[in-house]
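Attaching a single structure in structure tokens format; questions to follow.
Complex shown without one protein chain; remaining protein chains in place.
Up next, subunit A:
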Amino acid sequence: MAELAVDKHVKYILAVEKNKDSFESVVMDHLRMNGAYWGLTALDLLGKLDSVNVDEVISWILKCQHESGGFSGNIGHDPHILYTLSAVQVLALFNKLDVLDIDKVATYITGLQNEDGSFSGDMWGEVDTRFSYIAICCLSILCCLDKINVEKAVSYILSCKNLDGGFGCTPGGESHAGQIFCCVGALALTGSLHYVDKDLLGWWLCERQVKSGGLNGRPEKLPDVCYSWWVLSSLIMIDRVHWIDKEKLVKFILDCQDVENGGISDRPDDAVDVYHTYFGVAGLSLLNYPGLKAIDPAYALPVDVVNRIFFSG
């Protein structure tokens, strides 16, 4: 079996950051904060976080913070909860949470909780269980989860539970592996996993594995490396990951590498990007692939980073 091309991937991630001329990079300009999180977390899992300039990254992150306390995807854009979590996660990676005015960030997130317990993504009111996860994860990293109404947040998530044991964006929304990660993750972080029908959801999730060994995100869809993260982390949080064939999945992810130029794609022989590179590496970490740091399935940060936050000092 092919091996993980660690050096190539590190080179690829560092190079993506510098390429600002292509059309793709401009189209992605607004979510550079997510990109920073994907790239830097992948580097940390690969053991190469020291190859970036920490001060440069942090000063850019702080330039993306707005008066409201929220962060935007890049300088000039509007703040949104999606980028606020990425900013906090990257600061946690570097053990630099102390540069933040934590109350200010917490106030921004707390202000996005609605009466029914759900969360809006920003002031414009789009509601989605993705934002519930983000709010809970972010406040938890900042050690101030008590600032929101956790009980209501949990009950909103449960109102999005479906016949198949999965979860959707809003009540009635179809189950989707990415959404399931968010809901199961939020329930995990609030000690509420007993509300999940683990056997039912576990069966739905394990049936995401298709013949090639890859995982899809919904029934009768194509496999995609990113679901190695969404499906696997969910299966791990509910202790059902033994229901899939891990070796076949490792092979699928490795088959999606560009072994010449680095990077990982959604499916074999497709174009690579930093998003799939991160999810491929994170998936391999969840599969105990040798040489990679372990990643936490709920906080989506390396285990040592999470343990440092909760168990030191």
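Criterion: a residue touches a chain if its C-beta (ideal position, glycine included) is under 8 Å from a C-beta of that chain, and two chains touch if they have at least 3 such contacts; residues count from 1.
What we mean here is this: contacts and distances are computed from a predicted model.
A chain of the complex is left out here; the name its UniProt entry carries, from "Bardet-Biedl syndrome 2 protein homolog", "Queuine tRNA-ribosyltransferase accessory subunit 2", "Vacuolar protein sorting-associated protein 35" or "Geranylgeranyl transferase type-2 subunit alpha", is "Geranylgeranyl transferase type-2 subunit alpha". The chain not shown here is touched by just one of A:88, A:145 or A:183, and that residue is A:145. Within subunit A, the residues in touch with the undisplayed chain are 21-27, 29-31, 72-73, 76-78, 80, 122, 124-126, 128, 140, 145, 150, 162-164, 168-170, 172-176, 188-195, 198, 200, 202-204, 206-207, 209, 218-221, 224, 236-239, 241-245, 248, 258, 265-267, 269-273, 275-276, 285-288, 294-298, 303, 306-308, 310-312.
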